[in-house]
Structures are given as structure tokens and as C-alpha cells.
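Removed from the display is one protein chain of the complex; every other protein chain stays in position.
Lettered A and B in written order, each chain numbered from 1.
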Amino acid sequence: MSNDFSQFQEAFFEEAGDHLAIVEEGLLALEQHPDDLDLLNKIFRSAHSIKGTSGMFGFNAVAQFTHKMETLLDLLRNGQKVVTLEIADLLLKSTDCLKTLIDAAKTGSPVDGDTVQRLTVELATASNTKVEASAPPSTPLPLTPNLSRCFHIAWTPPEWLFQRGLDPLQIFKELANLGTLSQVAVDTSKLPELVAMDPEKCYLAWTMKLETVKDRQVVDAVFEFVREDSKLVIEERESLSVKREAPESGRECEAFESGTKTASRETSAVDGAEPKPLGEILVESGIVSRETLDHALAQQKRVGQILIEQHAATPQQVEQALQKQKQQESASQSKKTDTASIRVDTAKIDKLINLVGELVITQSMLSDLGSRFEMSQISVLLERMAQLERNTREIQERVMGIRMLPIGTAFSRFPRLVRDLSAKAGKKIQLVLSGEETELDKTVIESIGDPLIHLVRNSADHGLEPPEERLDNNKPELGTIRLNAFHEGGNICITVEDDGRGLNRDKILAKAVKQGLIAENEKLSDDQIWPLIFKPGFSTAEKVTDVSGRGVGMDVVKRNIEGLGGTVSIKTALGKGTVFTLKLPLTLAIIEGMTVRVGKDTYIVPLLSILESIQPKAEVMKTVIGKGELINVRSTYLPMMRLYDVFCLQPEYTDPTKAILLILETEGERVAVMVDEILGQQQVVIKSMEQNFRKVAGVAGATILGDGTVGFILDVRGLLEMSRQSMLVAA
Amino acid sequence: MAAATLETATKELNQQIGLTTDGSQYLTFQLGEELYGVDILRVQEIKGYTTVTKIPNTPPHIKGVLNLRGTIVPIVELRTKFGMPTIDYTMFTVIVVVVVQDRIMGLVVDSVSDVLNISKKDIQAPPEFGAKVDVSVLTGIGKSGDKLVALLNIDRLLTESEMQEAASVADA
Partner (left out) sequence: MIKTALIVDDSPTMRQMVAFTLTNAGFNVLEAEDGKDAVTKVAGGPKINIVVTDLNMPKMDGISLIKELRKMAAFKFTPILMLTTESAADKKQAGKDAGATGWIVKPFNPEVMLKIIAKILPA
């Protein structure tokens, strides 16, 4: 369907995603409460919405499949069918299938046609309806010779015509647009006495004659909304020598079986916005018959085939070219997608507009003050400046808030996941969600999905014991996994908690030794042991399952979370359970930073990576050939970097005992970085260096400092690598 | 009709003030004794010189970065880039902000002179040798009245290698 609506596709996919989530969530809840009518209505509305909107974009596969789901849902909500486990399961599977269909519409990704077909049949069987073999073929256009006809119309509208917002004048206007309207006569016989007359009622009836080149359906369509309730007689009288069937005279116009079909047919026949194929025109003007045309079309050959027959190309070459064409098509399709957008509560925008209004007022007050400033007004100035600061800070917060979404969107997929996991692992698991309303940055939400899945899978598979084992240990058979989110300081904490067997210290140690991660006789505290499970290749599962236990996952979890500037910590008690706590910044656009100075330059160090800062004594310093400078911090030697060295700056101090050492940690590695002075702590907005320049080694990004100049944010990981490289060069 | 009259009038006016309509307009600026020009359509704005932040481990002609209304913009010192001696900045020193492909960058120049209209026939190919600067960054030498203007090809000003991260930082 080619229309102007393609610009709304992005919005549709987003909305469809929401509706899918509602359907899935609803279906899961429905399993617990099969007779919750509100729930059914909600699910139905979402499915209905997907169906209606997808059709607008010509995603017919989506619309047709959703229609099947909707049919079944409608029977359920009307009480004609009862929600059984089988039906819930079928609908869940169908939701998955619908998801792939929508993805296919979005990115051109492949669809498993067999599944679609199978589910379509199952849905239809469950709804006791017949399946059409394929999409019903659209009825061919009626053939319209371009010759004038004459219709005699007698119309008696219902009395309540006006009360439905209908205006007879509009109908006459439209009829007049179709051709020549004449002999219009009004029948006033039903008009009551003035005193008895209700001015809101229609007592009139009309007869008229219409000469038009349009066919009967077009004339019928004019009365589309009143036909059923009116007395309407449309008689066609032959006016010209056209052979036609006997006029269906005196026929009361039939029911509304195809209201818009008529309307859309009308447009395609009348407007002809798109040029018609040659064949169609020839058929319409009566030069060739449809059969002749169809026959000719069937003989038409494709370019490839003609080329092969003329020996201009080999079949293989043509096949290859076709493949290429297909690839390009799908490539250009997938390129289109993926412009990120965000939906914002209008209340948030309204609030923002108010705040900007306040800002404008403050600004005009300030400029007014500035134009006639006297020293005596200094207190007024200070007051206004404070107001400006308040406005700015509030706007900053609100603007950041626009990107904030409740984490519930990331949680919503877990009920389904846990349901499937518990079935697969043969364990009874209940999932408890809390803190869904906790808001955090959209980008962060999108990035934590996979790590959370890994953790939940890990809990279901390794954390929770099989039912027998639980019963043996005097625990309830039903295991619990809790997902919770809450704000803590400038961070968001997400916990994944299970009441399973807890981490086994000895097993982890044995495994770590076997993997060569630690020495056999190494003495480790609990806090040093638990993080071992985040090491690449580590897995304590005795057997590898398809759910988790391949040893990939936990290390990826840690890396992903740290990539977002967050941390993962573990609390566990043997036999009681395990809690994983993810601590993440609220947003990726703003970080909490420590401003430090080297000479005249200011740098920002992400606060999350700072462990401590020290002013070292001379005796803790040590230089090792090939390893550079080391510093002993509580009997651990850490590599030391002089920031002025790495960045070629002019420092104030070259003597570490006068300077400050920041102990930084990234991905488990520690490094001491030497700077002149710590200036303070502040929130900074991260700006891209790559936008206009390029990535700079050791620099994670730039920010704008209080005085309007640019400051760089240190990339701790990058610094570590730089120091390692320079060590290699030195050695 | 009115539009045609207006067009004629504009043409006449342009001729009176020495502008022709068949060439391009160039913003010209001074570097030492020499006059350089950039296509005016590539110029986003001109701003007075303000302190920039030096980027670690970059070549000397990358002066640093500047906060241009919230965007981080790299600043190129054209004198250094062209191997000219640096001079102290004066009140005439300005940054010409230009758009190169999708990026924005600033060029530090001694002073901005004029906007000149140079017709195509008045532009010669850059000399093969003998010029003070690397001729590959020039599109040609333009003549306007008795002035010679070296027209810059700003797309070539920063080479690919300069925009990419130095391969080994340790060498820098």
C-alpha cells in the first residue's frame, strides 16, 4: 500500500512491541486467573490494535495472523470458549510467532512459514472456524463501459436522520458531483402541523433523476450510511444502447455487507491516482476481453528468461544476478530501520515547557537588570543568578528525565522466561518482581536485558535445587526468584535473588584450581572466591544444560555491566540462596566524576572507577625493569602511571610523594594514576569526541566544564593499555 | 515579471560592486602576507579566538578542542599546518568554523579579510611546485582584481591518517 503513512512505521513497530508485551504478560497472568474478563479485554484490545494498525502499512501477514488470534480471543472474552492451559499455550506460541512476523515486516528477517501455517490452523481449530487456504482473492473490478446511464432514485430518509449527524443536502451534493441531477421533487406529505412538528426530525422524502457515467455501485455508495435505515429505491433505466442485465428494479437496497469495499473500489476506479497497466485500459475500453488479456499476460516472459533464450546470459549468471538483487533488496530494507525514538509522557513535556517559560522570564529579568545596573543592586543580581541556577538545574533534571523509562519494560519478559525455564528444568519456580516503576535511562534499560536474562537463567538452573532436593532440605518445593530494582544515591540497583542452594565455596575453589585460575594452596577469603565465577570459561554446573552452564554468560554479564559503568556483587549463603546485585549509573549521558588537575589542565575521572586516593611515601615506590614503576599499596604492588607522561603535559610535580595517586580499578585490574591535585567531585555530561574529531587514546569523551572550556574524561581501560604498550616499547 | 526585473537589478548591482554571478563566493583570510579563501558555503560561522583545550598526543597543528554551544569542535592552527612560524594572537585572530563532510572544525587564521566573488575563468590550477604550502590542499589560485587568493580544499586539509587514531600511542 503506497501512501504517506510510511513515516509512522517506526512508531507502529514501537507500539506493536508494547502491545506484544501486554498480550504476553496478560496471557501469563491469564493462566493464573482464567476468568479475569478485564484481562481478556486488555489482551483483546492489544491484539486488535496490532491488527488494525498493521493493516494500515500493508503488513497483511501480520494483520491476518493477528486476526486469527483476535477471533479466538473474542470467543474467550464473550464466554463462548473457556481459557484452558492448551489455549493459553497456543496463544503464547502465537504471540511468539506474531513477534517474528512483525520483525519480518520491520527488518525483512525470515519467517518460519510452517510455524505460521501450523499455528493458523491450530488457532482456527480452537475457534472452530474454517481456514481459508490463502488470502481471499480480491474481487475483480466491475467492468464499466464509459457510457451514460440514467438512475431514478426515490429516497425516504429515517426521521432521526439529523440526530446521527447526517445532512440530506450532502447527499444531493454528492449525487450532483456524479453527473447531472434533475427532476428533484420533494414529498412533503408527511410533514405534520407546525405545532406538532419536531424540528430535529426529518419528515421529507425525495425523488430525483441522475444521469451519470458511473455505475450503480458508485451511486449506491452515496447512500452508504443511510441505506439500511431509509426507504431507498434506485432504478436504472437504459438511456443509451448498452447491453446490460435487466435492471434490478424496485429492489430494497441490501444490507451493509461491504460498506468500505464499495468506497475503496470507488476511489480506485475514479481517482486513478496510479496509472493503470496497459492491459487494464484495453479491457476497460472494450478493445480486448479479459480472457484475451490474461492469456497474453501468461505468455509474458521475464527479462532473465529472454536473455537466456537469446544466449546473452547463462542461467547461472541470471540466477546469480537474481540472488544479488534479492540481497540488495533485503539490505536496503534492513538499512531503513533502527532509528531510535522515544515516547514521552505529555505531562513531562508540559512540565518542561513551563520550566523553559520560567527560564525565559529569569533571562529577561537579568537582561533588564544588566541594561541599567548599579552596584547597589548587587543583592538583586545575586538573587536572580540563584534563580537562574535553580531553573537550569531543574531543566537539566527534567530533560534527563525524558530519557528515563520504568525498568518494568525490561522485567516484563521474565515471567515468560521463568515459565519456560521451570518447565524445561523440571523445577517449580515462582518469580516475584518488585520496583518495576523505578526509572532509568532508556539506553541502560536496553543494555541490561541480556545480562539479566543470564542471571535469571543461572538462578533457575544452578541456584534453585530440584523439587526433591528442596523437600529433603526442609524447603518449600516451590523455588523463588526475586527481581527487584531501586534507586540508591545516583545509581540504580537491580537484584536477582534466589532461595536456592547458594554458592559452594569448595566446588568453586576446586574448579578454579583445575582451571588454573588460582594456585592450589592459595588462601582466599569468601569475597575473593565468589568473583571467580565471573572469570571467562568458569562454570560449576556438573553437567552442561541448554539453559546455561556452558561457562559463557557470567563473564559476559560482568563485562556488559562494567561496560555500562556499573558493578556486579554477590552475596550468598550455603543452602539459603544467592543475591546478585547490579549497580548501574542512572544514565549513560551523565556521569559522576572527580575533577583532577595536572599542571594547567583539568581532567575528569569517572567516580565509579576510583577506589581511593593516596599521597605515597618514598619507600613504597619501586621501579622494575620491564614493568615500569610499581607502588606498594597495603602489600599489593600496582603499576603506576604518571598522567603527564602519558599525555605529554607540563605537571606541577614530578615527585610522586608531592603529588596525588588515584587508585583506579577497571575490570578487576588496578592501576595508580598520578595527578597534581584533586579539584572536586561533580556530575558531568558526556560529549562525543568522535562526532567532529576522532577517538583519542586514554580519553573516554569530553565534557564542558564550569567555565565553558572543554575537559576530557579519562578512559581508565585505555590508560591501562597505553601504559602496557609503553612498557613493551621501553622493554 | 517582477521577479525578472528584480533579477536584472541584482545583476546590475552586482556588476557595479564588482561581483559576478557565474563564480562562487569565497571567504578570504590572511595568513602572514598571503591571502587564502574558502568556499563561503562551507563556512558555518566566524568567531573570535578563545582558549582551547589541548588534546593529548595529537600533532602540533591540532590546536585543541572548543565548546561551540555544547558541541566539541576540533581547532586546526593553519599556520602550523602550513609550516609557517606561529605568532602571538591579536584581537584580529579569529576561528573560521567550517563544515567538512559531516564534521565541524575550526581554523585559526590571522584575520578575516573579505568575501570575494571569483568567477571560474579567474581560477587557475595550483602551481606544481614553488608554493609555500602543500599544493594538494589547494583547489586553485583565484584572481580578484589585483589580488591573488589561494583557494583551500578543506576536505583535504586534515588527511585520513590525522583523523584516525595514531597507530601506536607510545611512539607519540
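Convention: a contact is a pair of C-beta atoms (placed from the backbone, for glycine too) under 8 Å apart; a residue touches a chain by one contact, two chains touch by 3 or more.
Keep in mind the model is a prediction, meaning the values are calculated, not measured.
Asker: If you put the missing chain back into the full complex, which of the shown chains would it touch?
Answerer: A
Asker: Among A:Arg343, A:Lys600 or A:Lys617, single out the residue that touches the unshown chain.
Answerer: Answering carefully, the residue with contact to the hidden chain is A:Arg343.
Asker: Just name the one of A:His48, A:Lys214 or A:Arg384 that touches the chain not displayed here.
Answerer: Here the residue in touch with the unshown chain is A:His48.
Asker: Specify the residue from the set A:Asp103, A:Glu211 or A:Glu224 that touches the hidden chain.
Answerer: Candidates A:Asp103, A:Glu211 or A:Glu224; residue touching the omitted chain: A:Glu224.
Asker: To test your reading of the contact rule: which positions on chain A touch the chain that is missing from view?
Answerer: 1, 3-5, 7-8, 11-12, 15, 42, 44-45, 48-49, 51-53, 55-58, 63, 162-167, 169-170, 174, 200, 222, 224-225, 228-229, 255-257, 259-260, 263-264, 266-267, 271, 273, 343
Note that only the chains that are shown with their structure count from here on.
Asker: Quick one: chain A and chain B, Cα centre-to-centre, how many Å?
Answerer: The mean C-alpha positions of chain A and chain B differ by 44 Å.
Asker: Under the stated contact criterion, what part of chain B meets chain A in this complex?
Answerer: 51-58, 64-67, 70-74, 103-105, 163-166, 168-172
Asker: List the residues on chain A that touch chain B in their complex, please.
Answerer: Going by the criterion above, the answer is residues 601, 646-649, 687-689, 691-699, 702, 704, 708-712, 722, 725-726, 728-729.
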